[in-house]
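To keep things clear, I will list the structure first and then write my remarks on it.
A protein chain is absent from this complex, but the other protein chains hold their places.
Chain IDs A and B follow the sequence of writing; residue 1 opens each chain.
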Amino acid sequence: MSQHDSVTTRLSARIAAQFQTPAVRWGGIALILVFLAVLPAVFGQYATVIMTNALLYVVLALGLNVVVGFAGLLDLGYAAFFAVGAYTIGILTLEFGVNFWLALPCAVVGAAIAGVIIGGPTLRLRSDYLAIVTLGFGEIVRFSARNLAITGKASGLSGIGQPWLFGWHIATPTDFYYVFCGLAIGAVIVSLRLEDSRLGRAWLYVRHDEDVAEAMGINRVAVKLAAYVIGAIFAAIGGAFFAANLGAISPESFSFTQSVLILMAVILGGMGKIPGVILGAFIVILGPELLRNLGELRLMVFAVMLLLIMLFRPSGIWPKRGTRS
Amino acid sequence: MSLLDIISHQLVNGLVLGSFYALVALGYTMIFGVIKLLNFAHGDLYMVGGFLGFLSLSAVSSVVGADWPGIFVAMFLSMIAVGFIGVVIERVAYHPMLAAPRLSILITALAVSLVLQNTVLALTGGQYTAFQTDLGFGGLNLGSLFISYNQMVLVATAGVLMIALHLFVNRTQFGRAMRAVSIDMDMSQLLGINVSAVIAVTFFIGSALAAAAGTMAGAYYGSIWYFMGFLIGLKAFTAAVIGGIGSIPGAMLGGLILGLLEAFGTQIPFIGSEWKDVFSFAVLILVLVLKPTGLLGKSEQERM
Partner (left out) sequence: MTAALLSLSGVSLAFAGNTVLQNVDFQVAEGAVVSLIGPNGAGKTSLFNCITGFYKPQTGTITFDGQALLKLKPHRVTAAGIARTFQNVRLFREMTVMQNVMSGMHCRTRSGAIAAILGLPSQRAEEAAIREACDDCLRFVGVTPDEYDRIATTLAYGHQRRVEIARALATQPKLLLLDEPAAGLNAGEKQELIALIRRIRDERGISVLLIEHDMGLVMQVSERISVLDHGAMIADGTAREIQANPKVIEAYLGQEDAEAELDF
C-alpha cells in the first residue's frame, strides 16, 4: 500500500510539475482532449462505458469539491442532490411528458431550492452538526424515493427517454460518452473560474478563519449557502444525464455509499485541488475495475486508503500548489 | 385493540427502542464531551459489539447456555473487547488529529467507520448472520398488554448500565477528572489530570456501552449484519442532540424520547412504519435547527 502510495505521489508530482510551464500545459490539455475524442474508437465499448461513469464522477466530485474543498463544509448526503436531478428528469419526462431539455432547468432549480431549504437553516451550525444533518437529509431523500408512488417506490423509474439535441439523438453509449465529456469539461471550467473569483476567495477566507472572514465583511452563511447550492446544481445536472443515460433509476443508486464514494474522490485527490479531484474521481471508478478480483475487499481497500490518506497525507495525493500570483 | 392498548403497547416498544438509543447515545455524548469529536464510527462499534457478542456467545454457550446468563457473559466479553477497540481507534486515528482542522478529523472518523463496516462486510459477505439464542417467549399479561420477559430484562439491563455510568461519572475521582476535561482540557492538563488516560477511559466506556447495546439488540432481534450500526448511529446521535450533546442524563432522556417518538410516530395516520426513519431524521434536523443545545445542554455565548 505505502509503496503504491508513493508511486502515485511521485507520478502525480511529476505530472503537476509538467503543468507549471504554459507550453507543456496547453500541450497536455490538447493531448487529453485528443485522447478523450478517440477513446471510444480505440478502446471499444466496454472502456467507453466505464469512462462515461468516470466522467460522471468527475462532474459529481467537482461539485462536491465546491462544498467540501472550497467552502470546507462536510456534506455526507451529496447523493441526495444527484437523486433530485435524476428523479426530476424521470418524473417530468415519464409522467408529465415534458421534454428533457425543459425538465433539465427544472432539475437544476429543484436542486437549488432543496439546497436552500436544507442549507439555509443548517449552515450556521457547527461543522459536525452540518455533516450529520446532510447525512440525515440524504437518507430522507432516499427513503422518500423508496416510499412514494411518484418515484416508483423501491423499484424506481424505468423507460426514461433519451434526449434529442438539434437533430442528434443521444442514444448510444458513445453518444453519452461524448455528452459526459462535455459536462466534465464544463465542470472543470466552471470550477476553475469559481476558484479564481471573488466568491472563490470568500470560500477560502471562511474556510481558514470564519471569525476574521466575518470581520472583513464577508457574510459567511450566504457564502456557504452559495457553495452548497452550486454543489447541488452540479449534482443535479450529473443526475439528469445519468437518468437519461441509464433510462432507469432506483433509490439504491443514491445511497449513503454513493455519497461516500464521491467524497472519497474529493479527498483522495486532494480537497480543493481541481486536478487532484479529477484524479480522485478516476481512481474511485477505475480503481475497482483494476481490483476486480478483490471482490468484497474492494470497498475495504478504499476505506483503508481513505484512513491512511487522512493520517499521513491529509491534503490528498495531488501535490501542494505553489504560491500563485 | 383499544386506544389505551395501543398506547401502552407502543410505550413498551418505545422503551425498548429507547434503551438501545440511549446506550449508544451515551457514547456519542461522552466522547463529544471530552474531545469535541463527533465519532462517526460509534454506530459501527455497536455493530462490532453485536458480532463479538455473537462470537462470544457461540464460544460460551456450551458452558453457560444461550439464555440470558449466557448472553450476559457474551455481552461482558464483547464490552471489554469493543472497549479496547475504541481505545485503539482513539490512539491510532484520532489522537494524532486532535490539533488538525475539524474537517480532517471528521473525515478521519468517517474513514474509521467505513473501515469497520467494510471489514465486517468482507468477513461476512454482507449477509445477515442469525444470532441464535435460547431466549424464551414468556412474558407478563397485564390486561390485554403483553410484556415479554426479554423486554423487561433488556430495559432493566440498560437501566443498570446507565445508573452505573451515572455513579461513576458523578461519584468517583476519575469521573470528576472526566468532567473537568470536558469543561477545559488545557486547564485540566495544567492541574495535573492525566488527560490521555481520561480520554482513553472515556472511549473505553463509550464503546463498551455501544457493544452492550449491540449484543442485546442482536439477541433480541435475532440477526446481525455489517450495516446495522449505520441507522442506529444516526439515531443515537439524534437522541444525544435532543438531550443536549455532552450531557449524560441528556443522552438517556434523548434516547427514551426518540424511542417513544418513533414508536408513536408509526401510529400517526398516513405516516406508518415505512416513514419511521424519515420521521426521526426530520426530528433531528428540527432539533438542530431550532434548539441545537438540546433539552439539557448548556448554551454559551460563543467567545472569540
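Everything that follows uses one rule, which is that contacts are C-beta pairs under 8 Å (C-beta built on N, C-alpha and C of every residue); 3 or more make two chains touch, one makes a residue touch a chain.
Bear in mind the structure is a predicted one, so any value in this text is a computation, not a measurement.
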Among A:146, A:220 or A:273, residue touching the chain not depicted: A:220
One chain is left out of this view; which of A:98, A:190, A:248 or A:286 touches it in the full complex? A:190
Go through chain A and note every residue touching the omitted chain. 190, 193-194, 196-202, 204-205, 208-209, 211-220, 226, 230, 323-325
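Just so it is clear, only the chains that are shown with their structure count from here on.
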What residues on chain A touch chain B, complex-wise? 68, 72, 74, 76, 118, 121-122, 125-129, 131-133, 135-137, 139-140, 143-144, 146-147, 211, 256, 260, 263, 267, 271, 296-297, 299-300, 302-304, 306-307, 310-311, 314
Which bits of chain B are touching chain A when the two form their complex? 37-38, 92-93, 96-97, 100-104, 106-108, 110-112, 114-115, 117-119, 121-122, 125-126, 230, 234, 237-238, 241, 274-275, 277-278, 281-282, 284-285, 288-289, 292, 304
